[in-house]
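A single protein chain has been omitted from the complex, and every remaining protein chain is retained in its original position.
On to chain A.
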Amino acid sequence: MNPDLTFFIEVVLGGLLSGVMYALVAIGFVLIYKTSGVLNFAQGAMVLFAALTFVSLVERGLPFPAALAATLAVMVAVGLTVERTVLRPLVNQPPITLFMATLGVAYVIEGASQLVWGAQVHALDLGIDDTPFDIAGVLVSRFDLFAAGIAGLMVAVLTLFFRYTRTGLAFRAVADDPLAALNAGLRLPRIWSAVWIASGIVALVAGLLWGARLGVQFSLSLVVLKALPVLVLGGFDSIAGAIVAGLIVGAAEKLAEVYLGPLIGSGIEGWIAYVAALAFLLIKPSGLFGLRSVERA
């Protein structure tokens, strides 16, 4: 194959696989936003806390499945605690108040993570070899493929859950119109609790995969910066949107860095995704798959 074409394919493929990783974090945001209209800034801190809890338990001698189960229980408890102690008392407050509350929660979780588990960095080995394999001259990362598989599985499970389970349908009803859902007899507090638990579980999955990629350290909470343009592009309330936008953002930033970087200066991928997201906002403010809010006069 032409070396330039091989290289181009590698860049695009690498970008797409990175984009899946961004989408993993974005899905946590979408779940909360979809059902409660809250942009949960604490999602990154939850990712950090989940990974740190898991790796610390493994280092203390717990077998992998037991550590996973224990961390899952902890994340359920975290999700419930945040919903009960912070979000529920603030019901009916303006969105900015709720957003600021999650900002505060992010700092509390970050601080608590270091207080409980210490400030050291940890390696997280999920047992997946990260040496690349060669397909017609194109190197493909085994780990990234595995991560993409997990993300795909998670999206499939969430889609089935939202379509075919009572709780999932209740989630959708609340997302569509909370007041109508309340009138129909749905218990909003229970649904919000469930969605925060789901968000904690998504944070655990993202934490394990990102933790294996970066090492488990404080910077894990910064992965939210990668998820934000994905959310803008895909829409804050669409899981499918998060995946598609993740792929677009991942590929676009890699292509820009590799092909535009030498012309306008390297290191542009940090902000080029935001440029794309901003441009898209101007054209379609609700994002690719986000619901357009319609208000009757």
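Heads up, the rule we're going with is that a contact is a pair of C-beta atoms (placed from the backbone, for glycine too) under 8 Å apart; a residue touches a chain by one contact, two chains touch by 3 or more; residues count from 1.
Going forward, contacts and distances are computed from a predicted model.
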item	value
Protein that the absent chain corresponds to, by UniProt name, given "Sporulation protein", "ABC transporter substrate-binding protein", "NADH-quinone oxidoreductase subunit M" or "RNA polymerase sigma factor"	"ABC transporter substrate-binding protein"
Chain not shown, touching residues in chain A	7, 10-11, 14-15, 18, 111, 114, 118-125, 130-132, 139, 141, 143-144, 213-219, 222-223, 226, 253-254, 257-258, 261, 265-271
